[in-house]
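All remarks here apply to the structure that follows.
The complex appears here minus one protein chain, its other protein chains still in place.
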Amino acid sequence: MKEVINLPVKNVEEEEYHINMGPQHPSTHGVLRLVVSLQGEIVKSLKPHCGYIHRGIEKMCEKDTYPQIIHLTDRMDYLSAHINNHAVCLLVEKALEVEVPERVKYIRTIIDELNRIASHQLWWCSFGMDMGGLTCYFYGLRDREKILDIFEESFGSRLLHSSYTPGGLMMDIHPDFQKNVKAFIKYFRKKIRDYDDLLTGNMIMQMRTKGVGLLSKEDAISYGVTGPSGRASGFSCDVRKHHPYGVYDKVDFREILGTKGDTFERYMMRMNEMHESMRIIEQLIDNIPAGDYSAKMKAVLKLPAGEYYQRVEASRGELGVYCISDGNKTPYRMKFRSPNFSNLSALDHISRGVKIADLVAIGGSLDYVIPDIDR
Amino acid sequence: MNFSIYDFTSFNQWIDKFLNDNLPAFWAVAVEMVIIGVAILLFYALVGLFLVYAERKVCAFMQNRVGPNRVGPYGFFQTIADFIKLMLKELIYIKNADQLLFNLAPFIVIIASFMAIAAIPFAKGLHAIDFDIGVLYVIAVSSLGVVGILLAGWSSNNKYSLIGAMRSGAQIVSYELSVGLSLITIIILAGTMQFSEIVEGQRDGWFIFKGHIPAFIAFIIFLISSTAETNRGPFDLAEAESELTAGFHTEYSGIKFAFFFLAEYMNMFIVASIAATVFLGGWMPFHVGSWAGFNHVMDFIPPFVWYIGKTFFVIWVMMWFKWTFPRLRIDQLLTLEWKYLLPINLVNILIMAFIVLMGWHF
Amino acid sequence: MTPNQLMFAIFSAVIIVFSILTVTSRRILRAATFLLFVLVATGGMYFLLRFNFLAAIQLTLYAGGIVVLIIFSILLTSHIAEKLEKPDLKKIIPAFLVAAGGALITIATILQHKFPVEIASGSERTNIRVIAKSLISTEKFGYALPFEVISILLLAAMVGAIILAKKRKD
Partner (left out) sequence: MNSIFEYFADIFHTVKSLLTGMKVTGRYFFSPWEIVTQQYPENRKTLKMYDRFKGEVIMPHNDHNEHRCTGCGICETACPNGTIEIIQAKIDMPDGKKKRIIDRHIYHLGMCTFCGLCIKACPSDALAWGQEFEHAVFDRSKLNKTLNQPGSSIIKDIVE
């Protein structure tokens, strides 16, 4: 007998189905596409699809001279633009064996740390937004403006500065720089309490993040997860400590390490890093030595033929610049080891079995910047 | 005719008499219904527009911003501009959607909220229907709105919408319990479900003060669960912006989206008015024991102003919630309801019943 | 025609039209939605009769509860493109005959009853206080015992449902 009523037997609870988060989705912070396969609301697996804003920066570097490359690296991880610039500058200086003035080192370190704070502030904004607390966004941006004002006063632009050049700085810091930085730190130490009151201490947020998205130390190492995300798992990977550059060897700061590697630890890493960065700045800001703001460099920089590698601690992890020079004024090959790309690769591993809401929170805690992934 | 802003009863009777004198009975009733309908519709639209503006201003001030300030003085006409824009916007035709249900869903949502507003007393005598089951009626009608959300989510043929609808279903069905139970706590104290009698019972003190701690707990539970029932943050899982883009109304555009939008704000207004009426004395002025002078000054403020003031205070608290807290996860949402709100509520009812039995309330 | 008669006509028309649509619609969620209209219109009918309590309960339980539950389960199980198969004539005819027979019996029974022309003033009967008192009264015509029995039954059903749901997991 033929069944008359063919009641559908498909059950969404049991059936696995896919949703495309992105390329246009509020929680992917850019044009990243995550193909998430779900069972009900549980994430079974996900596949990141990158490359929506691939601009060929590595290839473009091959036709640019070394000072010109600087302004391209700004546009990878635009939130830690200065730190990216620093990597290329250090690479060129290392290859040319130029000793940069002490003043430059101090200024670069201070600016890097300011940049790190600004980047973490923006991360805090967007993490709060991912969790659904929209007010966080405005508090974070409000305080970030102060840093951007400091940058603008000295270097003329707010986000992409290109103010480092191989051998030094494009221009000296503004006479008010020290005063403003000190004022900012005083201001931010007060305002960061808002952050803790609003989000860190909030029970809803803690319940949503504690024990979610666990990344073990072994996995962090094998996926190459660096920066605050890696350190949350206990992977001691701070380039500033292990391979100091700038004046990091002269300042006293803590490498903050977590143990559990869940979303909350990754959150706390960045919150603590902001405090730590402020400590570093406080130690340096009064001791900037007088001197030239740039070493004497040749008009045309030609790196001796060979291979060079330089790493720095960007705000999201270890940024490596690998360069093969054939002795010309342009590099033969330039390769960036961007932190976000490696951090993103762990997303599938740590978000299996969590809910969609947790996936968004984990994504926020990994803090990926899509232009850095796609380059 | 004796018109007074303190008592609309005689005004209403005058209209009724006027119509019945001049028209046959059937048409008198019909005209009365039309007048009430138009009045409520106007009020509905105005309050909806104002609430959208108020929400933007409130959240702006909480976020160190100015908020809308371009259209009209202090951006007061911003929502009207938005409304015109939404009216003129193209209604996107969703190819594989179930057109009938897709178009029906916003109406179900808005009709449900429209029906609920009929039973709310705005001031003395300003009351469309005074049911003897007023509170139960409002609970019953407001439970219809979820059907619209479920239909919208399913018929859009969009996975985000479907997830949003499923979340919303689980959420509203479970939080209705808490809303009902927390109202029952006060019904025990008031001894009636009729709104006019509930308000009248608060002449000598609002129920939130009369009922000691249980009434206060019931008020808090009502605030939390009604925030959840109206799908507002931090319980806005059905439209969780950062997870599901816009949840159940992802595919809606133009005026159909405006219906959802308006209904959300009106639902907020309705639950706030219920909270104001049941817990905070409705249009009753605030009186303190034997301070005759103070009480007299309070009496001078018209009842409608009292009602609107209390309602907007509750709405402001709900906005405060939304712009402070991060969103809950679906399992936490259900844990909150079934593990915390419901047991506390049940115990609370028992305590309240005990207090009423012993006559310990004021 | 009085307003009440007009409303009665509207409600009856809604009930009849949407009942037919409910059984003839081949999209299952549409059928559920039409059922919602039928139940809401029935609730309206109760309001018309001034059975306010019953009307509110009708809205809460049937429209707000059962239909939501039905829609919710349809949401979980069916896809938007699915349509029920068209039933063949062999099955329509007996179904129609059974339905018509049932309707005939009901109508015949109703017509036997003589309806009083006046609406009973009935404030006593529909008063919410009376309903509440008789619900918890232990005297004659009191419903305390059935009320408790039903609550035990519901509790048992709930426990059973939880056990069933738990079993399926492992």
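Letters A, B and C mark the chains as written, and numbering starts fresh at 1 in each.
Note that a residue touches a chain if its C-beta (ideal position, glycine included) is under 8 Å from a C-beta of that chain, and two chains touch if they have at least 3 such contacts.
Remember, it's a predicted structure, so these values are computed and weren't measured experimentally.
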Neighbouring displayed chains - absent chain, whole complex: A, B
Which of A:197, A:218 or A:326 contacts the chain that the document leaves out: A:197
Residue, one of A:71, A:182, A:279 or A:302, that touches the chain absent here: A:71
Residue of A:58, A:153 or A:348 touching the missing chain in the full complex: A:153
Residues from subunit B at the interface with the omitted partner, ascending: 58, 61-66, 69, 320-321, 323-325, 340
Contact footprint on subunit A, counting only the chain that is left out: 64, 67-68, 70-72, 75, 135, 142, 145, 152-157, 160, 162-163, 165, 170-171, 174, 194, 197-199, 201-204, 206
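Quick note on the criterion: only the chains that are shown with their structure count from here on.
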Per-chain Cα centre nearest the global Cα centre, belonging to chain: B
Chain centre separation in whole Å, for subunit B relative to subunit A (CA means): 44
Subunit B and subunit C: spacing of chain centres that average the CA atoms, whole Å: 27
Sites on subunit B at which at least two other chains make contact: 162, 166
Two or more partner chains touched - positions in subunit C: 75-76
In the complex, subunit B residues that touch subunit A: 59, 62-65, 159-160, 162-163, 166-167, 233-234, 236-237, 240-245, 323-332
Contact set on subunit C toward subunit B in their complex: 1-3, 6, 27, 29-30, 33, 36, 40, 52-53, 56-57, 59-60, 63-65, 67-69, 71-72, 74-76, 80-81, 127-128
Touching residues (chain side subunit B, partner subunit C) in the complex: 25-26, 29-30, 96-98, 100-101, 104, 131-133, 136-137, 139-141, 143-144, 146-147, 150-151, 153-155, 157, 162, 165-166, 169, 173, 176, 193
